[in-house]
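Report on the following structure.
Every protein chain but one is kept in place in this view of the complex.
We call the chains A and B, going by the order they appear; numbering starts again at 1 in every chain.
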Amino acid sequence: MEAAREIYWNVGHGVILPMYFFAAGAAAVCLYGFARRIRVYGLGGPLDRSSNPFLRLRLAAAWAFAQVKVLRAAFPGIFHAAFFWFFLLLFAGTLLIVAQVDFTLPLFGFSFLKGAFYKGYSLTLDLAGLGAIAALLVFFARRFIARPEGLETSWDDYLVHGLLLLILITGFWIEGARMAATEMKGDVALARFSPVGMAAAGFLASWQEGALLSSHKVLWWSHLLLALGLIALIPFTRLRHLFLVPANYFFASLEPKGALKTLNLSDENAQSFGAGKVKDLTWKDIFDSDACVSCKRCQDECPAYATGKPLSPMQVVHKLKDCAFSGPETDIVAAVTDAALWACTTCGACQETCPAGVEHVGKIIEMRRNMTLMKGEFAGAEGRSAASSLEVNKNPFGLPYAERADWAAGLDVRILAEHAEADIIYFAGCYASFDRRNRIVAQKFIEICNHSGIRVGILGKEEKCCGEPVRKLGNEYLYQELAAENIRALNGYKVSRIVTACPHCRHTLGLHYRDLGLNAEVVHHSVFVNDLLKSGRLKTRAERFDFTYHDSCYLSRYSGTVEEPREVLKAAGGVLAEMRKNKTESFCCGGGGGRVLLEEKEGRKICAERIKMAQATGMPLVVSNCPFCLTMLEDGIKTSNCEEKLQARDLAEIVAERLA
Amino acid sequence: MKILVCVKQVPDMASKFKPNAANVWFDETDLAFRMNEYDEYAVEEAIRLKEQLDSGSADLVVLSIGPSRVVEAVKKALAMGCDRGVHIRDDESYLKDPWQIASLVAAYAKGEHFDIVFTGMQSLDRGSAQVGPTLAEALGYSCVTTVIGFSLEGGVITAKRELEGGAKGVIRLKLPAVITCQLGLNTPRYPTLPNIMKARKKEIAVFEVAELGVENPRTVTERFFAPVKKGCGLVLEGEAAALAGKVVEILKQSTIVLRGQP
Partner (left out) sequence: MKALLVFEYRRGKLTEANLELLSFASGLGAQRSGVLVGEEALLPAFEGRLYLGDIAKCKEYDPELHAEIVLQATQQENPDYIVFIHSSYGWDLAPRVAAKLKIAQVSEITGLSDGKFEVGCCNGKMRRLVRPGTPKAVLTLQEGAFPFAGKSEGTPEVETLVPAGTGSGLEFAGYEEAEKRGIDLANAEVIVSAGRGVGKKENIPAIAELARRLKGELGASRPVVDAGWVEHYRQVGATGQVVSPKLYVACGISGAMQHLIGMRNSEFIVAVNKDKDAPISEVADVMVIADVMPFVAALTEKLRK
């Protein structure tokens, strides 16, 4: 006889109608549950995240099925991926049965769950089921026994974990009962293709046939109702992520990282700016908060959370969800708290790692916009005085704007207002212009350019702060004023290539300024120097130095510039020992999000934390590529009292010492 | 109630100053300008008073004298919450002395019957501390200067003057009055964006200075210059540790302070 299984064995075809009836009911409850939630998403404002639908579908499919984002954290990621794939197999197995029983057999008299195919099918599903249980037991152990710090567990988790385990176990129990009554008696060879079922049948070997048959019926119904119950419960429990997360993958942003909405400040009718209430959020923000699976990976990666600040990215998302489900007028800033909001460095590690596709940073910035633009609030008196200094002198230090080009005195650099021809415009930025330590970096970069025959032009007094720190702190108005002035000056010169040693300036001029009328190519100095080396226009001597490298958030995560600085430093003779958190997983120096202008009043210093990581490499030098990073790393070195053992330098300084 | 607040736009004090061609004031090239710090407190207090008085019934005017650039200071005050602005356009306001300035304000204010006038107690650039009381004399109003605390209730002002040593003198006076404000009177608000946008629509009336009539000056500036460094002024530069060593040596020689230190 050909290997096969009698579908509806023992329970009979009479179950079909009630089964589909209950299934329809479960589906209806499930749909109803989601409909209620969709209404809440609708409380948020519009946002186009469906353009380019085919690309979105491809990305969503890849991310979901390959579990790419889940696997970014190897543990417990691999177990979730395993559980997902095993359950997917089990689900596929059920679909095959439906296909045969409801379509191919009645319509075409064709069945395929037989013979070798059936044997492979049964073996696969048995192993999948076993694997699923094994993965699930790891989840149990982690969540209920090991209890990692910061992981929240509620009734939802008990219910879902319990239900899944029960469904899997009853599944095998049913199989065992069926096999004990059929295959074990008639076709043991076939039974070997269902090894787990065979083992289960072994436990039931002593049962009477009558008991086996009746218990099989009970189990069959239990298993069905549990499974349908699970489906009905999806929208009401964490299982909603089964739909929400793949959907969130579809709704991911296709824009360059760090893109922000440029507010229309000439709109006379605009009443409110930033996000202060639930209705100020977009539907995507609310959707994100519901898609969050509370895995706490964002919290684990957050430099603020790691150093005792009152910010947890996960808690921000949770509170937004609570607010959303409380009503459109709920005050979200009060719920999230201003202390938490100001603590963010916008490093992006949270959303880089989030497996559910939640976008944390944009929400924080929108809430900061509300605090700054609608209430005139600041993170501290120093934040306010930096903003005032920017208004008056266009730099946050309060130094006279007329002295902005003093760093270039005596250097071979043209002030564009006097001499408009140059190969590149070097956009120095506030730190390189005024900060004693960072002026050296600017000067060294000019040396490199001079050596390569590149004619460098600077805006000098015409250059103003790019506006990035205050923009990230929420002051969109001041940002647009500064930006407009910079753009007017830059567009006045025919030089179309801008180079800067500051990743914040680079990201702002290269991406954000496009909305306001700048269309130049903006390059970071590490990439520029790398190009010079590759083209042969610049040659360096390779003088060995041992170092570790700190990837700036705005260079690695936001701009994808990871290899170029390393290539440059290697060409200069560098022997690199990577820090544990590097490249796109880099740990923030603490200066982003405008925080370089502010004082760290709570917890430990983020820069000291990063210096610990640098020290762990045993290297005497940490090289970075950003004036904020350089400033913060040196501060961290001082705070940690390791000035004898560790030095912080910029890439430009190292290359300038090795010009050939 | 009609409230007037007088503001002056001054250069940012971190700037380096050079005499102008005529050598009687600073050269404006490369200077960044801002509202006089004392006047910020005056604007804030005026707005608080307006808010206290059930905004609808108070008319708060901000006035400034000077070239076109002072409109920025007027706009800032409007963005903070003043109702309308008055710009007395004068490209040579920097040449005018406090008597002339006070008279110009009085010429404008006489017909307007303000109940109360706020202004900073002095400007950061000229620093004469005269305009407030001189204006009060011209208008026949009461005047209190150096105010570090202010309240108005039932038509009576309670003002606290900051005195030497940090003590305060408590004065009660009736309207109409001129109040000159000291630093720290309040915390000036940062304009919110909706207020900045509303301010764009607020009226700024412009008067040419000649329309109001200019008095003759009572003082004359003969020269504007950088002071000759008087201190026996030993200037030390260099690296921190070396400097510290030098200073310790100097202190040992020049003062009795470090007797007993090795």
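Operating definition for what follows: a residue touches a chain if its C-beta (ideal position, glycine included) is under 8 Å from a C-beta of that chain, and two chains touch if they have at least 3 such contacts.
The shown structure was predicted, so the numbers you read here are calculated from the model rather than taken from an experiment.
Chemist: The chain left out here touches which displayed chains?
Modeler: A, B
Chemist: Pick out which of B:Ala22, B:Leu163 or B:Ala205 touches the chain that's been left out of the picture.
Modeler: Of the candidates B:Ala22, B:Leu163 or B:Ala205, B:Leu163 is in touch with the missing chain.
Chemist: Using the touch definition up top, pick the residue from B:Gly81, B:Gly120, B:Pro133 or B:Pro191 that touches the left-out chain.
Modeler: Going through B:Gly81, B:Gly120, B:Pro133 or B:Pro191 one by one, B:Pro133 is the residue touching the chain not shown.
Chemist: Of B:Trp99, B:Phe118 or B:Phe150, which residue touches the hidden chain?
Modeler: Counting the whole complex, the residue in contact with the absent chain is B:Trp99.
Chemist: For the full complex, which residue in B:Gln9, B:Ser93 or B:Thr146 touches the chain that was left out?
Modeler: For the chain that is not drawn, the touching residue is B:Thr146.
Chemist: Given the full complex, what residues of chain A touch the hidden partner chain?
Modeler: Chain A touches the chain not shown through residues 381-382, 436, 599.
Chemist: Using the touch rule from the top, list residues of chain B that touch the missing partner.
Modeler: Touching the missing chain: residues 11, 13, 16-17, 26, 97-99, 121, 124-130, 132-134, 136-138, 142-146, 158, 160-174, 182-184, 216-227, 229-238, 240-241, 243-245, 247-248, 250-251, 254-258, 261-262.
What we mean here is this: only the chains that are shown with their structure count from here on.
Chemist: Taking each chain's centre as its mean C-alpha position, how far apart are chain A and chain B in Å?
Modeler: Centre-to-centre distance between chain A and chain B: 50 Å.
Chemist: How about chain A: which of its residues touch chain B in the complex?
Modeler: Listed in rising order, the residues are 265, 268, 270-273, 373-378, 384, 387-388, 391-394, 398-403, 461, 476-477.
Chemist: Write out the stretch or stretches of chain B touching chain A in their complex.
Modeler: Those in contact with chain A are residues 12, 14-16, 30-34, 189-194, 196-197.
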